[in-house]
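Sharing a structure with you now.
Just one protein chain is left out here, and the rest sit where they should.
Letters A and B name the chains as they come in the text, with residue numbers starting at 1 for each one.
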Amino acid sequence: MSLRLGAMLPEVFRHLFKRPATVLYPFEKNTVPARLRGRPVMDPDKCIGCRMCERDCPAEAIEVTQESETRTDDGKVKRRFSMVVYVDRCAHCGQCEEICPAKPDKAIKLNEFFEEAAFDRGALKIVYK
Amino acid sequence: MDLLKVALYLLVYPGLLFLFVYSTFVEWVDRKLYARFQHRRGPLYTGRAGLLQPIADFVKLMAKEDIVPSSADKPLFNAVPVLALAAVLTSGLLLPVWHFTTGIVSATSFPGDIIVMAYLLSLPTFAYFLAGWASASMYASIGAVRVLTLLFSYEVPMFLAILSPAVMAGSWRMAEIARFYQLHPGYLPVNIIAFAVAILALQAKLERLPFDIPEAETELVGGTFTEYSGRKLALFRLLTDVQMVTGAGFLATLFLAGFPGGLVPGFLWFIAKTLFIVLILSAIRAVTARIRIDQMVNFSWSYLAPAALLQLVAVIIVKGYLP
Partner (left out) sequence: MSETFVLPVGPQHPALKEPTSFRFKVDGEYIVDADLRLGYNHRGMEKGCEARTYVQDIYLLERVCGICSNAHMTCFAQGVERLMGIEPPPRGVFIRCLMGELERIHSHLLWLGVAGHEIGFDTFFMYTWRDREVVMDLLEMVSGNRVNYGMQTFGGVRRDLDGMQIKTLLEGIAALKARTPYYLNLGATEPTMVARIAGVGKLPREKAIELTAAGPTTRASGVDFDVRKDDPYAGFGDLIPFTIVTDNGCDVLARVVVRAKEMMASYDIMEFILRNLPAGEVRTKAPRKVPEGETVSRVEAQRGELIHYIRANGTDKPDRVKVRAPTLANWPSTLYMLRGAYLADIPIIMAAIDPCLSCTDRMAVISDVRGGEKVWDWETLRQYGIEFHRRRGIRP
């Protein structure tokens, strides 16, 4: 191949008249894909307390504790669990959502929230009751 | 009246104030163009469309901590930025802008001012060398040696290139050279090779891509400026901008027929012609990679200097045979 002086000149002059490719985040935001793995959100009504998420979390960011134990009229034991998610530690891998055996709907899900920056670490400790 | 004129000339246009404001504007144009060439936006937030960004950067650097390395040659280290800035600001005064008439010889316009101008524009290069040398740092020393090597490779082609319009016009005075081409614009295209050589040499003088060898960020951290910070670095940055303006003005005087028409049209011509040269400089910066110092020496002695000589021969032939 032969050398061409200023091989990139036509390309750069064409781009002079194009709209820049930069997105002015945070003033403009791209749409988030449906599969985004954002912040883990727990629904205490659905949790069965198996602690699979707590065991599998690679970042040890989940703590599940039993809140109450009530006996319903028909003799069944109903336990209620609360969960603490340390979002500052969370690696957003989605293993908790994947492993959750609750049926028909999973008790822990990753939402579409991704702007996790905070000034205070305490603000990233999220309790679901 | 004359005193007022001189005061205006020194302090306002094209003196200190204008050079400061215009050089920051030129930096903005350069940054914006470079960004748009790269499909980016460039400065955006400070002022309208980021216009005040270079001034904001300057103020920010002025306010930062100023560190002098303990092993540095302190008097030299401190003096160099100021002296170099003074040199380029003086070179701005030599530009034949509005109160020049070819009839009167003054302190800022005299036969031979083209040589003074060229030397004033070269002084910062020596300042860079001294700055690197005084820093007593490994990276700065290598940068300093590279500054000198670079100087030896582009300075001769630069001088040869500015010689040809002068020979053509038969004068050593910038105002007269500009006047000559204003009267005979047909002779302008004759100097086209010299113009190209001068543009490349100016790019090298300003240490911009592909010739930013002395300060090559990925190789030498900051080259000669590695140890500079705060106010002194701000002065160096301003110096480069002013040098770009006066260098562009210098080339516009010699190769683009100067800035005719008195105060206002002259001012507009000045803006238009310097911006045109800045556009060329930005485009060169956008489409090249940094070459090595040995390649630079090779390039200027096997292409730039012969091209400039060829131009000189062409000018002499044209001058000898045409009316």
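Keep this in mind: a contact is a pair of C-beta atoms (placed from the backbone, for glycine too) under 8 Å apart; a residue touches a chain by one contact, two chains touch by 3 or more.
Everything numeric here is computed off the predicted structure, so don't read it as measured data.
For the chain left out of this panel, the touching residue among B:Pro157, B:Pro210, B:Gly249 or B:Gly266 is B:Pro210. Of the listed residues B:Val29, B:Ala134, B:Leu256 or B:Ala286, the one in contact with the hidden chain in the full complex is B:Ala286. Against the chain not displayed here, subunit B makes contact via residues 37-40, 138-139, 142, 145, 209-210, 212-213, 216-219, 221, 286-295.
On the side of subunit A, touch with the chain left out of the figure occurs at residues 1-5, 7-8, 11-12, 21, 33, 35-37, 55-59, 91-95, 98-99, 110.
Just so we're on the same page, only the chains that are shown with their structure count from here on.
By the touch rule above, subunit A contacts subunit B in their complex via residues 6-9, 12-13, 15-16, 18, 20-22, 24. Against subunit A, the residues of subunit B that register as touching in their complex are 33, 35-41, 44, 283, 286-287.
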